[in-house]
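For this view, one protein chain was removed and the others were kept in their places.
The first chain written gets the first letter, and so on, giving A, B and C; residue counts start at 1 in each chain.
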């Protein structure tokens, strides 16, 4: 991944967008997952309906959200309702796919978004993370869950410090059912270097697709267990110009994917408002 | 109660209306209780807010309701919501007073609106009544409950055939609390001949107020247990012309209080609509 | 449910009832006497569907018709009367005398049934309630379990989730995708639509999806809960539909008088149901000008904005 014409975040958003199908209902968490949802809706899945935990069902997605409870999450929604209701509808099985970020993932797809203990513990961790939010609920109840996180040291671990969101738990064939969970667990882990899936019999995460120019050994060295590789390992195609245009229009001021640097490049609020409205399609 | 200038139903509605105070929230069941609520609102308690189990809170009460779920129940309401929500709000203790009809009442204020068994049983009763509706819920959860029924043979019984709505159960001092009930039980029973209340220590119903021209012995003969009489038995005052005007304007076509005979007196739907709109105050 | 979403779930009432309401199935109906699914009930009777289990809160006309027509095997519910007009004639004849047949009765309170639908909509097995404690409802209904709550130890009643095969719900406006908007009280509709395996929406008007998006807060039932959308104007008559038409008290009074006699009830059924091809034919018999007057009356009191 050298002198590419796209960023790692853009590639992650595009790879995740491809996990959505038209007419599905997607429950999407905070951050780059939001950009992936808007991209899919503007590109190959115009009838994708996105649900936000604040209580917004099927918004138009004119603009990007910085929080799942910004007023933007409600833009032209088909249904505006309550938080407890959308979580209940999730529990009923009405949502096809969920997308989540995480700080740590283990080989059975369990996620940690609560705390990195380091040499310490839950009460005084090295890094306190935000907590479950709706992540645990998505992982507990939705059939197909897509996880997004960067493949960096100490993120893909044998065992997460704190199990916030259930993947396949201890990997036993009926572990989720025994615990009483409804959803069928994670379907894919999208990173900036590769895409992972889970073995149907062992529930173990394996390398399914590498991105152009990435070396398998580099990936193995970043994973904290003996990673298995798919016998028919795929190589992702380069994002097309159309895909890149769609993902960039989804976050036109680049504030989600570009972070603080992109914020500083803006002349001020007026420019942000202007760029947002211009790219909204409304 | 000979050649009076008012009917028994009108007197019951007026006596019940007096049980409401301004700014209270009243949960009102079907039938004459509805007329009592409208009357109170038009007379001495303009800020009384009525709640209907269909999900209507604080309607204007322009017109009478034949069912608690007629569109009239929603006229200009402060809040239009769901059935389960108003029952839950009742369970939270937000409602001051409830008003209920019944077919049978016993000496501890327990009500039967399910079935008169006669010589038979629950499965094949002499008369099948509508069932609880929201009656049980009102009797279970509201602090002050007013019961309305005619004082007729076999209605005031030692023990109801089927206990639909809890009064003071077996009359033991803590019977309601032991059962897990929240409300404090019935406060008054309004009939066409007298008004009854309950002794704070024994939970037993006693005669509190007789209506003008009614004989205590007549009342005792219609009650199926040895009825106690208040040491300071009151006599209700005759309804005033203003009260009678208010109650009549609440049911201007007289269809609730007058029943089938009143329906037959109407020339048709057009006359009903005309009378309703004329008396609505809107 | 999953895989069930598309741009057009619109169909005729005949097709929707034929497809989802089967002999021996369990069913619930939206509304709360007002906004009742009268047209759908007529169609169920017209199609001769039998052995229904109805799980519901409070019903008047609709259940009296279904029981009189011999379509009901079992009732789990709270209220079967005729409002301020009186007792329900066919219900009484069936329970007291077995005419045309007995049906099984399981008594609940309205809050009890409401909690069964709330549990169903949450997809949890039960809900706690402080209703029905200490009464004969518990004595005759063994499915209500009284426990001491594991936090404070106080008695509380548990009721099991309801999950009928079908919910039929009449609303003011829906789009072809299935988003259903309700004005006025909402009864238990939002929960019934979620608790049922299949949901049929009947509505006064089918509107464009853009019209739905203008007032997303009014969507009580989102598309993903819905299997079929049917436009049936005046689908609640003689009951009321908030913002559209008022309750027809005189029509109900006449029905109530007729239904006291079995033969007269059967004649009523012939005229208004079996000899009416569809709800439009029923409306023609009721009289369009009468329906128009009921609309005029309702809109004197309640108008839906927009």
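Just so it is clear, a contact is a pair of C-beta atoms (placed from the backbone, for glycine too) under 8 Å apart; a residue touches a chain by one contact, two chains touch by 3 or more.
The structure presented is a predicted model; accordingly, all values stated were derived computationally and were not measured.
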> Of A:130, A:173 or A:212, which one is in contact with the hidden chain?
Replying inline: A:130
>> Please identify which residue in C:97, C:139, C:214 or C:271 touches the non-displayed chain.
In response: C:214
>> Given that one chain is not shown, which residue among A:164, A:203 or A:250 touches it?
In response: A:164
>> Using the touch definition from the top, which of C:39, C:156, C:212 or C:273 touches the missing chain?
In response: C:156
>> For the chain not shown, which residue from C:7, C:101 or C:128 touches it across the whole complex?
In response: C:128
> Residue-wise, where is subunit A in contact with the chain that is not depicted?
Replying inline: 30-31, 34, 52-56, 62-63, 65-76, 80-84, 87-88, 90-91, 114-115, 122-137, 140-141, 162-166, 169, 175-176, 178-182, 255-256, 259-260, 263, 266, 268-270, 272-273, 276-277, 280, 282
> Tell me, which residues in subunit B touch the chain that this view leaves out?
Replying inline: 23-25, 47, 49, 56-58, 60, 74, 76-81, 85, 88-89, 91-96, 143, 182
> What is the set of subunit C residues that contact the non-displayed chain in the whole complex?
Replying inline: 122-130, 145, 147, 149-152, 154, 156, 158, 160-161, 182-184, 214-215, 217-218, 305-306
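Everything that follows uses one rule, which is that only the chains that are shown with their structure count from here on.
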>> By Cα centroids, which chain is closest to the centre of the whole protein?
In response: C
>> Using only Cα atoms to place each chain's centre, name the chain farthest from subunit A.
In response: B
> Max contacts between which two chains?
Replying inline: B-C
> How many angstrom between the C-alpha centroids of subunit C and subunit B?
Replying inline: 26
>> How many angstrom lie between the centres of subunit A and subunit B, each centre taken as the mean Cα position?
In response: 58
> What positions in subunit A touch 2 or more of the other chains?
Replying inline: none
> By residue number and range, which residues of subunit C touch two or more other chains?
Replying inline: 190
